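I'd like to ask some things about the structure below.
Every protein chain but one is kept in place in this view of the complex.
For chain A:
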Amino acid sequence: MTVVRRPVEPLLWLAFSAGGVLAALLVPALLLLFGVAFPLGWLPAPGYPHLDAVVRHPLVRLVLFALCVLALFHAAHRLRYTVRDGLQLRRLSGLIDASCYGAALAGSAAAGYLLLAAG
């Protein structure tokens, strides 16, 4: 068996690292606020005009877009190895890779549409 050279592999590891950093830095605060604190009434949810202005801000959109794309590829990359090696599905690795990265691509397209194109 010869060593398969895939020029995309370093890029995937780069996205894995960058996504891991961004997810670690930003997601806990976002999820604590919007997923737990506001629904439980620990803090009053922000008013619509304010949040609308925040979401429309170009810098917020850019940061959210980078976070979404990189965190999705981070998750896809990590899950790919976990499913393949954890469940011992080496024979299905092609299908697993396609599902993981395909889902990350679809999510990135949705993020791009929502954050860069729409509104």
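By our rule, a residue touches a chain if its C-beta (ideal position, glycine included) is under 8 Å from a C-beta of that chain, and two chains touch if they have at least 3 such contacts; residues count from 1.
To be clear about the criterion, contacts and distances are computed from a predicted model.
> What protein name does the UniProt record of the undisplayed chain give, "Heme exporter protein B", "DNA-binding transcriptional regulator YhcF, GntR family", "Fumarate reductase subunit C" or "Carbohydrate ABC transporter membrane protein 1 (CUT1 family)"?
"Fumarate reductase subunit C"
> Please identify, in ascending order, the residues of chain A that touch the omitted chain?
With respect to the unshown chain, the touching residues of chain A are 1, 3-4, 19-21, 23-36, 38-40, 43, 45-46, 48, 50-52, 54-55, 60, 64, 67-68, 71-72, 74-79, 81-82, 86-88, 103, 107, 110-111, 114-115, 118-119.
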